[in-house]
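Right after this comes chain A.
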Amino acid sequence: MASVSLDSVSLRYPSGAMGLADIDLRVGDGEFVALLGPSGSGKTTLLRTVAGFLAPTAGVVRIGPDVVADGKTVVPPESRGLGMVFQQHAVWPHWNVGRNVEYPLRRAGMPRAQRAARVAEVLDLVGLDGYARRDPATLSGGQRQRVALARAIVGEPRVLLLDEALSALDEPLRDRLRIELQALTRRMGLTVLHVTHDRDEALALADRVVVLDGGRIQQVATPAELVERPATALVARFVSDATRVIGSRDASGFAADGHPLRLPASGLQGAREHGACEIAILPGDVEIEPTRAESGSAATATVVSSLFGRDGNDVLLDWAGMTVRCHSRTQRPAVGARVDVAVRRAVAYAAAR
Partner candidate 1 sequence: MQRVLTGAAVRGRAREGARPVRAPRVRIDGVSLTRALLWAACLALVLVPLGTILVLAAGGNHLATILQGDVVEAAINSLVSATLSAAGAVIVGGGLAVLLDRTDLPGRRVLRLFALSPLLVPPFVGAIAWIGIAGPTSPVNLWWRDLFGAPLGTIYGGHGVVFLLVVHSYPIAMLVVSAALRRVPADLEHAARIGGASAVRALGTVTVPLLRPALVSSFTLIAVSNLADFGIPSIVGLPERYVTLSTLVYRYIQSGTVDRPLEVVATIGAVLLVIALGALVLDLLASRRRWELDSSASTPQRLPLGRSRLLVAVLAWAFVLTLTLLPLLALLSQSLLPAPGVPLAIENLTLDNVVRAVTAKGTATGATTSVLLAVLAGLVCGVLGLGIGTLVTRTRARDNGLLRAVAILPQAVPGLVIAVAWLVLAPRIGLFNTPWLILCAYITSFVALVVQAVAAPLAATPLTVEEAARASGASRFRALLDVSFRMAVPAALSGTVLVALTAVRELTLSVLLLSPGAQTLGVTIFNLQQAGAYNAASALSLLITLIGLAGLGLAARSSR
Partner candidate 2 sequence: MPRLARTTALSAFALSTVLLAGCSGAANSAPESSTATSTEADAAAEPATITLYTSEPQEKADALVAAFTEEHPEITVEVFRAGTGDLTARIESERTAGAVQADVLLAADAGTFEDYAAEELLLAYTPKDADALNPDVVDPEGFYTGTRIIPTVIAYNTAAIEKAPTSWADLTDAEYAGKIVMPNPDVSGAAAYNSAVWLAEPALGESWLTDLAANEPVIADSNGPVSQAVASGTQPVGIVVDYLVRELAAQGSPIAVSYPSEGVPYVSQPAGIFADTEEPEASQAFVDFLVGKAGQELAVEQSYLPVRSDVGTPEGAPAMDEITVLSPDLEKIRSTQDDAVATFNSLFQ
């Protein structure tokens, strides 16, 4: 196993657009790191840069002690000692399961007898014991993804790259594979880079999560930190569906621009500078109750949607023209109902430049 490090890595497309901008990242030996971000954020670009399918235009990529890309020379993917699983499994249709899984061992020049044993062992590990002679066409989607996983880990890669590896699977299967994946990677001590757009998956699996947007790293943190202390309002919104509000701050507290929302200084965390600022309100910090005011007050909002959840209901509010997300353990108002809103606390950030 090996660490991965990226120093000031940038990738500029021929069109001039930045795929990656100044990425600094260290993934420790045996660490499970998830790359999270909206579409076009650069998470796949980052993964493919580590894989070697893309070459950075600047910066240094290291796997273990080896420099694999430095803006001039590029070590090709096959020489990087990696394993990779793709969203669409990419199991080769012209070979049976065993031959698919065995392929990296053949490339590594392992003798036949050892290969067969190793393939059997890995197939057992992913729950496909005895499937070696099966034609991939006869497998279910989940089984094919297990074949792809077996193929990726069979050669004991230095780093395992997962490119939306679970995204194409249905929910219960995805859930089960998540558990198996975690158990497997921990047991093998694998260093894992996992690209996903599924926030729960990233938070559930990773030791640390890297949030990307516009080709830049927004935050690198443990799942708990990410939820509790998002580094920017944008991260808060992406990770936790926080509501972002622009306004200004003075000694008394926060006042939203063009909106009745006011927060006392005691309810504000984060940046303390006075002047223009932005706050992020986590859904759990918004409290609602059925309105008592007859004609409505400044704190009255309309329920846009109201979704049931195991550990609380997700309620979307229209509050004087602003859409606010609320996570309520107690209330599940009907759509169209009027509710009174109270914001318990918010995190303030210096206004975006």
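Criterion: contacts are C-beta pairs under 8 Å (C-beta built on N, C-alpha and C of every residue); 3 or more make two chains touch, one makes a residue touch a chain; residues count from 1.
How were these candidates chosen? In short, all candidates are chains of the complex that A comes from, given by their letters.
Quick caveat, the model's predicted, so the values are computed rather than measured.
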Consider chain A on its own, then decide which of 1 or 2 touches it in this complex. 1
Within the complex, which stretch of chain A touches candidate 1? 11-15, 19, 39-40, 44-45, 51-55, 57, 71-74, 76-79, 81-84, 86-88, 90-95, 103-104, 107-108, 136-137, 141, 148, 151-152, 155, 161, 163-164, 167-168, 197
